[in-house]
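Removed from the display is one protein chain of the complex; every other protein chain stays in position.
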Amino acid sequence: MNFVVYLAGEIHSNWREEIKDKAKSLNLPITFVGPMEHHDRSDDIGEEILGRQPGKVYKDEAASQINNFRTSVLMNKADVVIALFGEKYKQWNTAMDASAAITLNKPLILIRPENLHHPLKELSNKANVTVETVNQAMKVLAYVLET
Amino acid sequence: MNFVVYLAGEIHSNWREEIKDKAKSLNLPITFVGPMEHHDRSDDIGEEILGRQPGKVYKDEAASQINNFRTSVLMNKADVVIALFGEKYKQWNTAMDASAAITLNKPLILIRPENLHHPLKELSNKANVTVETVNQAMKVLAYVLET
Amino acid sequence: MNFVVYLAGEIHSNWREEIKDKAKSLNLPITFVGPMEHHDRSDDIGEEILGRQPGKVYKDEAASQINNFRTSVLMNKADVVIALFGEKYKQWNTAMDASAAITLNKPLILIRPENLHHPLKELSNKANVTVETVNQAMKVLAYVLET
Amino acid sequence: MNFVVYLAGEIHSNWREEIKDKAKSLNLPITFVGPMEHHDRSDDIGEEILGRQPGKVYKDEAASQINNFRTSVLMNKADVVIALFGEKYKQWNTAMDASAAITLNKPLILIRPENLHHPLKELSNKANVTVETVNQAMKVLAYVLET
Amino acid sequence: MNFVVYLAGEIHSNWREEIKDKAKSLNLPITFVGPMEHHDRSDDIGEEILGRQPGKVYKDEAASQINNFRTSVLMNKADVVIALFGEKYKQWNTAMDASAAITLNKPLILIRPENLHHPLKELSNKANVTVETVNQAMKVLAYVLET
Amino acid sequence: MNFVVYLAGEIHSNWREEIKDKAKSLNLPITFVGPMEHHDRSDDIGEEILGRQPGKVYKDEAASQINNFRTSVLMNKADVVIALFGEKYKQWNTAMDASAAITLNKPLILIRPENLHHPLKELSNKANVTVETVNQAMKVLAYVLET
Amino acid sequence: MNFVVYLAGEIHSNWREEIKDKAKSLNLPITFVGPMEHHDRSDDIGEEILGRQPGKVYKDEAASQINNFRTSVLMNKADVVIALFGEKYKQWNTAMDASAAITLNKPLILIRPENLHHPLKELSNKANVTVETVNQAMKVLAYVLET
Partner (left out) sequence: MNFVVYLAGEIHSNWREEIKDKAKSLNLPITFVGPMEHHDRSDDIGEEILGRQPGKVYKDEAASQINNFRTSVLMNKADVVIALFGEKYKQWNTAMDASAAITLNKPLILIRPENLHHPLKELSNKANVTVETVNQAMKVLAYVLET
């Protein structure tokens, strides 16, 4: 039995590689999917495909429809969603993806540094599991697959 | 025919009163619901009902379960959700509520200042309508109810 | 027991008035809802609320999000959807609304002139009932409410 | 991980072959499905299987039930739906399939020439992504599968 | 709190009147709905509204679409479905309505004479409650409404 | 706006009266529903309506189908479910009702004495809110309805 | 891409073998599932597994729960349901399975001899396709899989 895990959240650090490496070293039967991790590509994809837009808001609208399309297709395939919040950025799309996962009955692990507990308290309460590190999230995944 | 509108978002300004007053002056058949607007009460409700918790994270967990319960009960009743983002705060619960509304097929109006267009681009793309002011949101609501 | 009927379709003739008048004369306990029927208002509503857009495609996108919002809110309330196709115009939003109704398990009456049977054959097959005139649709509605 | 893409829309040009060829050249792990593309066969399939019907409307009803059955079976399997509108024909079944996809939470790419923007504005607003050419749609698909 | 009960099944005896009378005498807050009970009207409604059809099968198809439309509209409103099987007739539409109710999570009471237990064993197993008389069904309804 | 609250759980103490009295004194717009509270009646209802059964297991089966029917009808009407666990009895039907509520997206308040925290830990984690007393549950309800 | 087809209906003729043979000869990638076809085994399975029951009604109840369990497990796996009605027997479980398939959005082919058109008119109207012979049903299946 194979599992698909969607990795939502910031694309400025290499936390996804860390997770993939650990899963590999543990031989977990997991395929990882997630958003476009090349930040500029993600911001520019709308104009890259659809051509020049009349201003920044329209450029963002063009990009976001394609990024949301990618997320929808891949999250529909996912058995589990992991959402990581970092110290920086607004990260509202991470919150959006995490909430969509919960509402679609996709089990969700939330990773956040402890000092973000207050602004994330409602999302943490809705998540199935809240942890503080990528390593803890991996232990939760591994626990599910232990027999 | 009556409508219920859930007003998600920050509780530091009086935007909800503005909306309610306009709806009243237009005689729109709308009942407005939303989160607890008294900020300290919202943060303290967990300990108020359940007693002292062993630290801030646990206090937040206690409060958030009751605030999320309130949101779930009232949003289930809602025909429309309006989510407002302001300049300040993380507002991750606003993003969470907005995304839950979309996923539950509740039509969503997103209100955000134009300068937040970039971090909100994915949520804006998913919302049914995005506007910049409370007044514009009211015009959208009024348009739905015109015959 | 009251019923809500959404009247989808062209806004260039007065077929909705015809239906409402008959329902009134038969004392049927039905509230009718539907799209904005003032054609220019419907096309201009995006710019009216959101301000000038950079070109026709963007003007249309601004208008359509508000018109779709109206349809979603009102169709969610509907027990029955009636979709009327006329001889003119592309009417793809009528087909969209009719198909959404079917997929959402809202019973659908399709009204179309017989000479449109070929291009509407798939939609007609999916509709619960297909008729040729507004009068026949009214007879179907009245039949449901007979005791 | 494999994906299934349903290609809805006109069967008078070879746009499906164009898409399949590009997917093959890019080694994308996609299986494409869609309606019967042999136009006469699609129109005649009702009488071919069920025998002579009493007139054109009945012939169309017989054919459409089998064509809709094919669409339902194959769209249920699809992870993504692409709907293409061309310059000619009513294409109401394309609008019907596109709207069904949206309502069933199947991510949708709409392809339409820019000059059709006005009559397709509501459907375009509901689609996840709107593009103008088959080539752009392929770029969107490829973007989803980039890692 | 009011309840709506859909009464599915044969239209050749007056069992619906019996139920309505008892509910009235017990002051139960129930509105009863159901199929057209005038048998000829039900069989002829297709041709009555749509005009002459080319043969019996087509006449039946025309009538059944309107009868199914009525059932769909009214069953969507129902909190409870009661399905009665009698000694005569095929009653496949009764089985169809009962099974639709179960699948839609509408609580179902099945009424059947004991000697039909064998052919109805699968449907009886799926029903929430199986009884043998109209009077027993009424007692079940009354029990739900006791406080 | 009115709310319906289903009160699941033991029928050996008068906790439901306590809740109803408090709601009344606070003027909360709530209708309370729940299982048959007369214990013998609940156990005997199967034989009372359907006649003597061949042994205890069959008597229980007859009663449980009618009690489950009552629960289904009333829980479908509920906006909120409150489930109370006491010190005595197996209370598996309470766990069943609580879990059904969660799965149906009905917000759930769990009331249990603290010393039952270990055997109820999984259900408590799934509940929206867990409290220890009827009085605390009432405070949660009242908090939802504060404006 | 493989398909699973559930074959509902009478177990007194060898129509399932006929379908399986044709699918094999056409190399269709279909796995067929269905009810227990050994009639006595199907009737006796309750007592075979659970032991002697106190009378025929209880024997039937024991058997039907296991037969319905089989149907539920296998129909959940199915992409398509084919339901065949013959001249004999009540066949209410066939109607039940067919209606469950429709309600669960599983595409349904109904096979019935023309002379049963009247009592099956409502079910036929709800089915996606109605045919008269096993051979016609096979042609419909083959048409879906043509590329």
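Some points to look at:
In order of appearance the chains are A, B, C, D, E, F and G, and numbering begins at 1 in each one.
Criterion: a contact is a pair of C-beta atoms (placed from the backbone, for glycine too) under 8 Å apart; a residue touches a chain by one contact, two chains touch by 3 or more.
Given the structure is predicted, the values throughout are model-derived calculations rather than measurements.
Although it is left out of the displayed model, the omitted chain contacts the following shown chains in the full complex: A, B, F, G.
Shown as candidates are G:I11, G:L28, G:V57 or G:L74; the residue that touches the absent chain is G:L74.
When the whole complex is considered, the residue among F:A23, F:L50 or F:A95 that touches the unshown chain is F:A95. By the touch rule set out above, chain A reaches the unshown chain at residues 1, 3, 79-80, 105, 107, 109, 128-132, 136, 139-140, 143-144, 146. With the whole complex as reference, residues 54-55, 58 of chain B touch the missing chain.
Interface with the hidden chain, as seen from chain F, comprises residues 56-57, 60-61, 63-65, 67-68, 71, 85, 89-93, 95-100, 102-104, 114, 116-126.
To be clear about the criterion, only the chains that are shown with their structure count from here on.
Any chain that touches chain B and also touches chain G is listed here: F. When the interfaces F-G and D-G are ranked by C-beta pairs in contact, the top one is D-G. With centres taken as mean Cα positions, chain E sits 30 Å from chain C.
Chain B and chain D have centres, each the mean of its CA atoms, that are 38 Å apart.
Listed for chain G are no residues, as none touches two or more other chains. By the definition of touch given earlier, these chain pairs are in contact: A-B, A-C, A-D, B-C, B-F, C-D, C-E, D-E, D-G, E-F, E-G, F-G.
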